[in-house]
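Only one protein chain is missing from this complex, and each of the others stays in its spot.
Chain nomenclature is as follows: A, B and C, assigned in order of appearance, with residue numbering initiated at 1 for each chain independently.
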Amino acid sequence: MVKPDLRVKLGPLELKNPVLTASGTFGYGLEFRPYLDLNRLGGVVVKGLSPRPRAGHPPERIVETPAGMLNAIGLQNVGVDAFLSEKLPALRAYDTAVIANVFGETLAQYVEVCAKLDGAPGLAAVELNVSCPNTEAGGMEFGNDPRALARVTRACREATALPLIVKLSPNAPDICEAARAAADSGADALSLVNTFVGMAVDVERRRPVLSRGTGGLSGPAIRPLAVWLTWRVHRAVPLPLIGMGGIMGARDALEFILAGATAIQVGTANFVKPDAAVRVLQDLEAYLVRHGIASVRELVGALEWPDEAAP
Amino acid sequence: MVKPDLRVKLGPLELKNPVLTASGTFGYGLEFRPYLDLNRLGGVVVKGLSPRPRAGHPPERIVETPAGMLNAIGLQNVGVDAFLSEKLPALRAYDTAVIANVFGETLAQYVEVCAKLDGAPGLAAVELNVSCPNTEAGGMEFGNDPRALARVTRACREATALPLIVKLSPNAPDICEAARAAADSGADALSLVNTFVGMAVDVERRRPVLSRGTGGLSGPAIRPLAVWLTWRVHRAVPLPLIGMGGIMGARDALEFILAGATAIQVGTANFVKPDAAVRVLQDLEAYLVRHGIASVRELVGALEWPDEAAP
Amino acid sequence: MPYDLEAPVTRNTDLGHGNFLIEFEAPEIVGCMKPAQFFMIGVPGSKLLLRRPFSVCGLPGTFDDGRPGSAQVLYKVVGEGTALLASLRAGARLEVLGPLGRGFEAPEPGRRALFLAGGIGVAPFPAFAAALRREGREVGLLYGARTAGDLPLLEWFERVCAPVEVATEDGSRGRRGLVTALLEELLRKEDPSAFHVYACGPQPMLKAVAQWARRHDVRCDLSLEARMACGFGVCLGCVVPTRGSGPEGDVGFERVCVEGPVMRAERLAW
Partner (left out) sequence: MPYDLEAPVTRNTDLGHGNFLIEFEAPEIVGCMKPAQFFMIGVPGSKLLLRRPFSVCGLPGTFDDGRPGSAQVLYKVVGEGTALLASLRAGARLEVLGPLGRGFEAPEPGRRALFLAGGIGVAPFPAFAAALRREGREVGLLYGARTAGDLPLLEWFERVCAPVEVATEDGSRGRRGLVTALLEELLRKEDPSAFHVYACGPQPMLKAVAQWARRHDVRCDLSLEARMACGFGVCLGCVVPTRGSGPEGDVGFERVCVEGPVMRAERLAW
């Protein structure tokens, strides 16, 4: 059989294959050069960028939980300027879509980062991390308030001509409402999900393990929840989706694709197996060959909903 | 050291120890006689009861996921009358609090079951499962709509003099709002959490594994989420709480107790290790002895919130 | 009465083509177990949350080289749990709950036992065949599979049972075709009411056998499979639709782990 066609389109963003790496789990990409060929990847989403460098939270920042982990890194990052001058030049040498993940504590900070990224050569898209407390609105996360989410999306839309991806939080009261707010405000695509808020307790010391008390849950534990949210958003909103949450192998990636994701991101798996993303890609291709499927696009949302099922 | 005091009080409901078994994971209790001494348990919550017997959903009803499982049993049960005539007489012979889990598709059904249970000798309390679609309100789950939740709680409160526990759904847009609605409407205690909605896809057959499409996620995977929700509700509402979600051992039970649960329920663990609940109890007692803690009640909500933590 | 034990593996033999025969020591369980009852088996520390159901294949007296107090389980690697089992060596420990479920009943006096096995569905038959032969009963086996490699323990059955007839879908051994064709053929030559049919295998095969048995009014028991969480009746996850078990005496659901795994063919509402 001829090689299956892996190309996918997320609105204006064209990818040579649907396998990306998730923000915060792949550093600035370059750290993975010993483990895999970056040229193989559909894209790389770098660690979240803020206007200025950030130190992040004190330890403990991470803890393992059953089939998952909690993290409260506190968005430590080099800042957008250092990213542009020190990281991007090396990264754009690879044949992969470089996507900048952006966050802010105010609308102005989001806009500032987007504007700086706007003209950057070798940048393929911007992904907005809206799971960040809005300090001007009492600390409620942007992503949990559809109006704030719409405002930040619209402002970033105006600040950059790059394809705009909005990354949804699973902690929003209604993720479909959030999806619609982003869709109506100029997003080209949606990615989902970010981490779920959780807590682990050190029962010997009788305090939370993490210094921040809570952290974001990622890894295989959340996959059934994330697949379900992907399918819900897929049926609610006409935008292309990027699915993630606990993808360890191609089988898991296919769950998201069948549930409506045009592309997927590999996150926590990168920590466990540094070449996880390339393995996902290889095995995805093998699946298409085995099933005689000419293009991965045929599978997007191709889940057959059982007759007996709930609507 | 003297034996630690394990007694706890959930409003009017007094238990000899805080270890209960969760509804739907312990049958009608009697099935566990080969595996453990029912007299050891603080209480047994039986499978959800409806006015009339229910056949439940067709297979597939369950599927394992990482550190968890999805179920869509469809509330198959013998009905409240058969429970009262066939199950309760044998069960009440044991020195353990028997708690009836109740659900309905209409408010009237909840009330009907509560009224039938009201005078039943040997019944210690009623637990309302409100994660059930309200057929009179377009199928939205009672637990996801604070007003419907308040109404059903108040109606059941009037229908029975038994201690009333309302079991919260983690799928509600705001679990604290649901908790307040139940508290304000006459609940004596709250239990949390019920299962999270999720989905698993059979990628070879390109359809959901479960006949219903979705199922409820339980097991260790959800523990960090459930512990966090317990702590949130504990700080929001003054009612006693019963915590659950992925408790496999005493360490896990202690996470919930420290986060504010006065008692806990062992669920999925009963499938994996039929004597799990008694092991939890034994090891909990050993922990108290090791730490020189006179009463388990000292630990309820005793989590030290770190200074650096988010509020 | 079931026991929940830690059982040491005494051997784990690769029979080729992904089929393995594992043996473990569990004297308490083995002492009260009947053919076609099953175990829930877990591997401590593994990433799988739930145990997996496996029929007892061999009990003391089934295989000549079986150890006292031990049982054998015949399994095929189809996923993570069975792959994990296949990786174990002697000395490893299993968590074993059993005996569970309702096993096979011996045929009425005068009837001959006829086993229908599809591939790994042969697993519950050795213990039953050995027990029946000890009582001097006649036992026949019709054994179907996709291909010759998928016929584990065939040589053992050829020593113990008669007749033993084989069908493979690719014709690589015995007749080309399905095991149900062997059944039709045999019972064209002989009087169906002289037999008690026991069938175990993939669901499509069992459905065909059940239909056939209903049509010809042959006494037929099926050993069923289902996804299981608990194995002892409390999760309600393992049900099959059966006639007369519903709330109003209509079609309802019964548990493979308690009302089965062996059920009379005519009860199934497939």
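Keep this in mind: contacts are C-beta pairs under 8 Å (C-beta built on N, C-alpha and C of every residue); 3 or more make two chains touch, one makes a residue touch a chain.
Since the structure is predicted, the reported quantities are computational estimates derived from the model, not experimental observations.
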- Message: With touch defined as in the header, list the contact partners of the absent chain among those displayed.
- Response: A, C
- Item | Hidden-chain contact residue, picked from the options A:69, A:98 or A:114 | A:69
- Item | Residue, one of A:58, A:89 or A:122, that touches the chain absent here | A:58
- Positions on subunit C where the hidden chain makes contact: 45-48, 80, 83-84, 87, 89, 91
- Item | For subunit A, residues in touch with the removed chain | 24-27, 31-32, 34-35, 47, 52-56, 58-64, 66-69, 71, 73, 76, 79, 219-220, 268, 270-275
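By definition in this document, only the chains that are shown with their structure count from here on.
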- Message: Once you draw an edge for every pair of touching chains, what topology comes out, line, ring, star, complete or other?
- Response: line
- Note on the structure: Closest to the centroid of all CA atoms, by its own CA mean, is chain B
- Would you kindly tell me how far, in whole Å, the mean C-alpha position of subunit C lies from that of subunit A? 46
- Interchain centroid distance [CA atoms averaged], subunit A/subunit B, Å: 34
- Message: Distance between subunit B and subunit C based on Cα centroids, please, to the nearest Å.
- Response: 36
- Task: Enumerate the residues of subunit C that touch no fewer than two other chains.
- Result: 47
- Of all residues in subunit B, which are in touch with two or more distinct other chains? 58, 66-68, 219-220
